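Next up is a structure, given as structure tokens.
One chain of protein is taken out of this complex; the other chains stay put.
Let's look at chain A:
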Amino acid sequence: MNRSTTVLMKIEESATVLSLLKSDLLPMEVVLSQFNSKLQSSSHLAVCNSLSMMLQDQKMLCGTERIIAFGIIYHCYSSQKPSFNPFLSEMISAACNEQLEKSERAFLLHLLQWNNYNNVKEILKQSAVDYIRSFDPSTHDFPELGELQREYGDKADTGPSSHIFADYSLKKLLHDPDVPRGCDPNSPEFDVQPGGNPRIGSGDRDEALSGLLENSTMGGLAPRWIRPCPPRYPVHQSELLWIDPDNKHELVWDDKMCADTSRGATVRDLLVKGLKMTLSPSEQEDITTELTNDPKLVYNCGITARKLPQLVEHNPQIAVEILTKLNNNKEILDDFLAALVNMDMSLHSMEVVNRLTTAVELPKEFIRSYITNCISSCENAKQDKYMQNRLVRLVCVFLQSLIRNNIINVKDLFIEVQAFCIEFSRVREAAGLFRLLKTLE
């Protein structure tokens, strides 16, 4: 926290400031206008900051220097309301500090324009030395600290850094005099004597001043928060990558390029033909062999669920062949079986289903709905008695075959089939089926 950017004054700047502080014989106006002309406004904050720090130490600057230093701080923010001055609180507390010279405090009150202290302009026309010399303490009264704070405190802006650590930060110099043990560090004997050899413990005030000006930084001293850095996330064994060789995933050459597709084409041609007419036994033979040779051919032989009914009508053998081959792919087979259930009932379709039941295991759901469909077809064919009788006989033979081959469990369909037999009891085969049911009971 408190990572305010370090603003250091340039060496030339600090020399300028130092010389200005010492210009106690010039009218303060002149000093301030020199300040304006020699220093850029961007460095004002840094200058004020250093000055304010030095002002807090009552012994660093002498009386005239302090007056000029406050003057500079005031001047930097004179174009704004006093409450915008970030060093306002320092000025207020200095104005009420009993330990300070009354002349300085009165000067500050003028700067703050407290009540009847209103002739700043007049005062600034004097030099610092003249101001102090002509100061008459008896004509002044000084306000309490609380009074001043009430006047300006409310308006005071908390400044750029507003969190509590910054607010409470302390700008203080630690006094660490380097003098021999037992000596009074305040005695003038330790000041550098012109021409004389420097003795142990002596120090040059100007040197210290410019050192402070140059080295002072923006931040004050504030309590510091301990902010532990989070621990590094442990490396799990699996995070470290153990590598196994991959398989060789090569790019694949498309060997179907310009390939002779005639073999598949023959089957496709024959099947197109087979949708319209019954194929000769040799043609059927060809299809069966091709389908067996290339197990994948069935998926692109051109027969789809939509075309299946036509194939069933003309070439039930081939249809059975194809459906058997499709048995490995349940999704497609389901489509085909659905087509079979939904097509019109016929001898061929029943033949296909009958053969299929012996070749592969069909879903029970399919057989059940197929039988239901058969029965309802018979019931619906009322207009043509002849056709109806024919259908009923076919269904009865079909069902007997299924029952004898144990393809269906009679119990599942008992009521339905029994009702069918009774309805069509006039047909001989229905009566036969009924008897079969009874024997199984």
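Operating definition for what follows: a contact is a pair of C-beta atoms (placed from the backbone, for glycine too) under 8 Å apart; a residue touches a chain by one contact, two chains touch by 3 or more; residues count from 1.
What we mean here is this: contacts and distances are computed from a predicted model.
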The chain not rendered here carries, per UniProt and among "Large ribosomal subunit protein eL14 domain-containing protein", "Presenilin", "CCR4-NOT transcription complex subunit 10-like" or "Cell cycle control protein", the name "CCR4-NOT transcription complex subunit 10-like"
Write down which of A:Glu98, A:Glu122 or A:Glu331 is the residue touching the left-out chain.
A:Glu331
Which residue, A:Gln149, A:Ser210 or A:Thr288, contacts the hidden chain when the whole complex is considered?
A:Ser210
Sole residue of A:His249, A:Lys385, A:Lys411 or A:Arg426 that reaches the chain not shown, by the stated touch rule
A:His249
Going by the touch rule given at the top, which residues of chain A touch the chain that is not shown?
1-6, 11, 57, 60, 162-165, 167-170, 172-179, 185-186, 190-191, 200-205, 207-212, 214-262, 264-265, 268-269, 271-272, 275, 295-296, 299-303, 306-307, 310, 327-332
